[in-house]
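Excluded from the complex is one protein chain; the other protein chains are retained at their positions.
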Amino acid sequence: MPASAAPPLTVRVLLFASYADTLGLDSVELSLEQPATVGHALERLRALPGGDRLPPKPLCALNLTHVRPDAPLSGGDELAVLPPLAGG
Amino acid sequence: MPASAAPPLTVRVLLFASYADTLGLDSVELSLEQPATVGHALERLRALPGGDRLPPKPLCALNLTHVRPDAPLSGGDELAVLPPLAGG
Amino acid sequence: MGYLTTSPIDLPELVARVQSPVRGGIASFLGTVRNHHGGRAVARLEYSAYGPMVEAECARIVAEAQSRWKVAVVLEHRIGVLQIGDTAVAVVAASPHRDEAFVACRYVIEEVKRRVPIWKREVYADGSVEWVGAAAGGAAAQQGGEQQVTADFGEATS
Partner (left out) sequence: MGYLTTSPIDLPELVARVQSPVRGGIASFLGTVRNHHGGRAVARLEYSAYGPMVEAECARIVAEAQSRWKVAVVLEHRIGVLQIGDTAVAVVAASPHRDEAFVACRYVIEEVKRRVPIWKREVYADGSVEWVGAAAGGAAAQQGGEQQVTADFGEATS
């Protein structure tokens, strides 16, 4: 199977504010089978303790830019899962 | 004639900015036959030296409030003839 | 009384007058003296006013804004000699809702420009002087402006 022939990729996931409290983590490294999307990383987060309390479609940013859950991940990406914004 | 039976009324007319320059006057008292309107006062102003250079329908205020040329005048009124506004 | 000043306008002081713990959104507008007008280089401006009517008209405009929207408004217009960059007019509107703060602030500055009897004389770099808006084109514009102001006032007061 060509898809699993590629080595797993590693992304750094950042959690903030209420989500950091929920998971008890500010950041975590995830190793994902290729090809991987933001949605796949979110599935892995949900398996962590407290991860079931994340909303169905949290706001996400990849390398400092807002993205949809179907955005593809590359090795070394920084994925941020953002609670409801409250600036301003 | 009942209209001319009433005594003339006196109004104070204030001129500002370019209009004061045009007529060489900051203020003038006008005595007008009753009933009189803002338009009648303007006709009298036009007869003064330089008065022919007033625009056809200058902006006017009566007792500190914007009015139309058909607004009636009473004795003691303060009528201001206002050049194009340039505040702000 | 108090909408006209001959002193420099102090924006933080105006903000402090309308700010409150329940009015979290504060919109403001400053009109400052530009260095050109109609292609000519302006050295300074001399603002004059029909003082008592400025006070009366500004009070009406502020009251209109405060009755239409949930805002506290302050307004100040400077007169006298102003240099390039000086603030000629300031409007600050504070509200619990930023939408109302913006709309009220905009309303007040538009009405000030349309209704408040203030004039300015531009002194150009070459020493010549001209009343702003008083040229031939100004008189024509004035006629339209007059109709708009009085038409609106006819409605507002009848």
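Order of writing sets the chain letters: A, B and C. Residues in each chain are counted from 1.
Methods note: contacts are C-beta pairs under 8 Å (C-beta built on N, C-alpha and C of every residue); 3 or more make two chains touch, one makes a residue touch a chain.
Computed from a predicted model, the values in this text were never measured in an experiment.
Asker: For the full complex, can you list every visible chain touched by the one that's not shown?
Answerer: Every shown chain touched by the left-out chain: A, C.
Asker: Considering the whole complex, which of C:Tyr3, C:Phe29 or C:Trp69 touches the chain not shown?
Answerer: Result: among the candidates, C:Phe29 touches the missing chain.
Asker: For the full complex, which residue in A:Pro7, A:Gly24, A:Pro49 or A:Pro84 touches the chain that was left out?
Answerer: Reading the full complex, the residue touching the unseen chain is A:Pro84.
Asker: In the whole complex, what residues of chain C lie against the chain that is missing from view?
Answerer: Touch with the absent chain occurs at residues 11-12, 15, 19, 21-36, 84-85, 96, 98, 101-102, 105-106, 109.
Asker: Using the touch rule from the top, list residues of chain A that touch the missing partner.
Answerer: 14, 16-18, 21, 55-59, 61, 64-68, 80, 82-88
Following the convention adopted for this analysis, only the chains that are shown with their structure count from here on.
Asker: Between chain B and chain C, what distance separates the C-alpha centroids? Give it in angstrom.
Answerer: 25
Asker: Could you state the distance in Å from the CA-based centre of chain A to that of chain B?
Answerer: About 75 Å, centre to centre.
Asker: Could you pull out the residues of chain A that touch at least 2 other chains?
Answerer: Not one residue in chain A touches at least two other chains.
Asker: Pull out every residue in chain C that's touching 2 or more other chains.
Answerer: None at all.
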